[in-house]
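Here the complex is missing one protein chain, while the rest keep their positions.
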Amino acid sequence: MTAYIVRRLVFILLVLAAVSILVFAITSLLPANVAYLILGPFAPPEQVRALEVKLGLNDPIWRQYLRWAGGFLTGDLGVSTLMNRPIAPMLAEAIGRSLMLTGASFFLIASIGVGLGVAAALRHGRALDHSVSVGAYLGIAVPEFFWAIVVIMVFASWLGWLPASGYEPPSAGFWIWAKHLIAPTITLVFGHLAHVSRLTRSSMIEVMQSPYVTAARAKGLPERVVVLHHALRNALLPTITVLALDFGRLMGGIVVVETIFAYPGLGRLIVFSIQNRDLPTLQASILVVAAIYAVANLVADLLYARFNPKIRYGRNVG
Amino acid sequence: MLEISDLTVRYRTPVGEIEALTSIDVRAERGRTLALVGESGSGKSTVALAAMGLLPSESVVASGRIVFDGQELGALDEGARRKLRGSRLGLVFQDPFSVLNPSLTIGEQVGEGLVHHRGFTQAQAQARAVELLDEVGIVNPAAIAKAYPHELSGGMRQRALIAGALAPEPAVLILDEPTTALDVTIEAQILDLLEALRARRGLAMLFISHNLAVVHRIADEVAVLYAGQIVEQGRTRDVLTRPMHPYARGLLAAIPRFDDRRRRLAAIPGRLPDLRAPPAGCRFLARCPFAAPGCEAPQSLRSLDARAVRCVRANELRDTHWPRPQDPEQARGARNDAAAVVSIERLTKTFTLGRGWRFSGWRPRKEEIVLRPVDDVSLDIRPGEVVGLVGESGSGKTTLGRTILRLIEADCGEIRINGEVVSQRPQRNLEAMRRAAQIVFQNPDSSLNPRKTVGALLARPIERFGMAPRAEVPARVRALLERVRLPAHYANRYAHQMSGGEKQRVGIARALATEPRFIVCDEPVSALDVSVQAAIVNLLADLRDDLGVAFLFISHDISVVAHFADRIAVMNRGKLVELGEADQIMRAPRHPYTIKLLSAVPRLPAA
Partner (left out) sequence: MSDEARHSSDGEPPAPRRRRWSAQLKVGAALTAAILIASLLAPWIAPHPWDTISMRTRFLAPNATYWLGTDDYGRDVLSRMLMGGRLSIAMGVSATLVSLALGVPMGLAAGYFRGWIDEALMRFADVLMAIPAIMLGLLVLAVTPPALWKTALAIGFVYTPLIARITRSVTLSLANEEFIQAARARSESNAYILFREILPNAWPPLLVEASLRVTYAILLGAALSFLGLGAQPPSSDWGLMIAEARSFLDRAPWIALAPGLAMCLLVIGVNLLGDGARERLDPRIKAGVGKS
């Protein structure tokens, strides 16, 4: 088991290194002069040259990369070309706020999604199952930004219950802080709920039809025991993987949702940096996102290994 | 103890309602074992599920009473039935691996019946579980109780399952093919165990199987099922030595026997009737060689000679034998002492698994498991000879077959085919060898490309090796189909439109297409029912006689091998432990492993 953990850690570090190269390569090697992108196509050549020197753009590519990557390891994420401020603290604040959002959303998605999936599977073929399936289709089909608009229309414009945008720190008061979180959270949760509940449902159905569940029933065990004790632990194992994947999609979702709700988190930062050609910020943000996702995957791997006896206990006795 | 009367069960499927069981009567009595015997589609597993009340939701019990210890189970509510299930009626399933929950320890799964039915605490149940594991012959039961299913071998898992079923001390034990997935030596041990348990605890056992020899070993009484009906029932010895119903006769004529090896097997032609609309009269009619005008009338179970038989003509057919194909005139294997077709010398193949890293303290160590499925094996096969290769699972026999054909690369050793050394050649220079040496696979569902018609499947090898000009290919395909006794129009069929036996025939035809001198048959009949098996074995025998092809016939079923082979090779853990003339090995084996293997095989009584 220890060996497994170490292997996964090493793997993730390697992947992150590769991702950093990929991110750097995409932003640096595409045939577009960065300086012109920033200054516009009509900028005078001296200004362009000055900017190039300032950004170190005339160095060989690998040196630029090493400088950038090296900075990361020491906590220096570069300087935003848009706001002329160090990126690291900006990013840290944005991450904090996004984590509030994604944390709340993930918690809801995991608990409601898995719960619905299991419930639907247990009532396979009946009313609850059908409504969950139908709901799932809707959830998958509605794009996040559209759903966000509907939520704003209904809850903000029409009913006036929730603010349509913005953010207030917890220091401004719990309820005020929470109110700004609710609408974006609902938006995020709805779409992902569908995905998770669907996959949980099929995993659970498969387990309920497996031979060992039939065998447990053949022993005359009460149905409650069969489901909770025998079935659930095997059905939830693949759910861990699904939730990890979904965490990644959730992080993708905040890009659009934060933009629509003007929520000052990581997603909005990324969009701003794109719209304003702030490449250093973009690079740093994406790499940080990849790192967070990688950590989430690692946690999922560890949980999976912990609960799967085949990995935890490896070799044969008999 | 357990009495099932007039049970009729139907299944609703997307293609219609199938009547799986029709009016079945079964009794299991204390201290006695009743066996239910049938092939696939006979409905035998359904009986087990019905007795336990575990029929799936798509099923409908159209009629029948199940009475256990005086109580009618149908009259009880689900709660009461559940209390009986597992505590007074136990069920042991077929595949010991998938039936155990991979996430729970063995001890817990053995003991949970006690917790829920007898009010034991977890600790008490665990202690009792260890005792039971000991009783079923598991070494080191305390450690095993803490282990997980994936850590145990097949035999141990089955023992654990039996322990779990026995824990609540049931009065009736139902076993559904408990030894089918096990090696024959393990099977023998499990059967011994079951007999001892039955005697010791006075159980009533209902033993379901397709294997008549096993049934002979363990059952007092046997009921033969066909297409959902019991066609014959009586004392085991009687039914197996002098069967009365034509189907039972056919089955017994189809099984290869130790004592009468050269006798030609008799196959049962035709198919099961469509159970969506079962025929009103005898369901075996379409396949019965003794069919007569009276057989279309509904048949009932009648008493005859202390047995029950469902056949109108049973009495008059008493002394008639199942029609048997003629035994060949001369001893087979007209092998001249010409040069060997296949010759392997000191062939070895090693697999290295589990290249993981372990930590001893802080230092990482590389951990490897080395398997050697083929260990220094040497063998010659002469033209037209059949060499049977037997061994249990893990013996390496399949690996050997594929290594000879270079589908798996050996580590060292020499392979000669048709006199040419082929072991060192690069893969692209093996054309000539591949023409001369072919293979027939085990699993009919996997051996044919589902997207190709039979015609295309057979044409490919012909075209690939340039065996005939374009225009002649269809004629060749037809000839191949005829050789394997399939009608010509099958060339337009796809795999999913054929039965298992038919698919195997196509597989054999495909191997023959290149006109090889040597064919490796890798468990070619293991996935087939006994009645179908006989036809395929006969086909292979005829092909050997007509075409002079040499076979390496790989199987775990010694009876089949012994029936067909000239020489037999026995493998154990990669080593070839004994090789000799078939007669000699069967009568007087020398190596201890061979002796153990042969003594473990359950036998049928002489006819």
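Labels A and B are assigned to the chains in the order they are written; within every chain, residues are numbered from 1.
Here, a residue touches a chain if its C-beta (ideal position, glycine included) is under 8 Å from a C-beta of that chain, and two chains touch if they have at least 3 such contacts.
Since this is a predicted model, take the numbers as computed values, not measurements.
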In the complete assembly, which of B:Val115, B:Leu448, B:Cys521 or B:Leu579 touches the absent chain? B:Leu448
Absent-chain contact - pick from B:Leu371, B:Leu430 or B:Ala600: B:Leu430
Go through subunit B and note every residue touching the omitted chain. 14-15, 39-41, 266-267, 269-272, 274, 289, 323, 325-326, 402, 405, 407, 427-428, 430-431, 434, 438-439, 441-443, 445-451, 460-461, 464-465, 485-487, 496-502, 507, 510, 514, 528-529, 531-532, 535, 538-539
Considering the entire assembly, which residues of subunit A contact the chain that has been omitted? 15-16, 18-19, 22-23, 26-27, 30, 32, 37, 137-138, 140-146, 149-150, 152-153, 157, 241, 248-249, 251-253, 255-256, 259-260, 270-271, 274-275, 277, 279, 282, 286, 289-290, 293-294, 301
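In this text, only the chains that are shown with their structure count from here on.
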Per the C-alpha means, the centres of subunit A and subunit B lie apart by a whole-Å value of 50
For subunit A, which residues count as touching subunit B in their complex? 2-3, 6-7, 210-212, 214-222, 225, 229-230, 233-234, 237, 307-310, 313, 315-318
Residue numbers of subunit B touching subunit A in their complex, please. 52, 54, 82-87, 91, 93, 95, 98-104, 112-113, 116-117, 143-144, 147-148, 150-153, 156, 164-165, 354, 356-359, 364
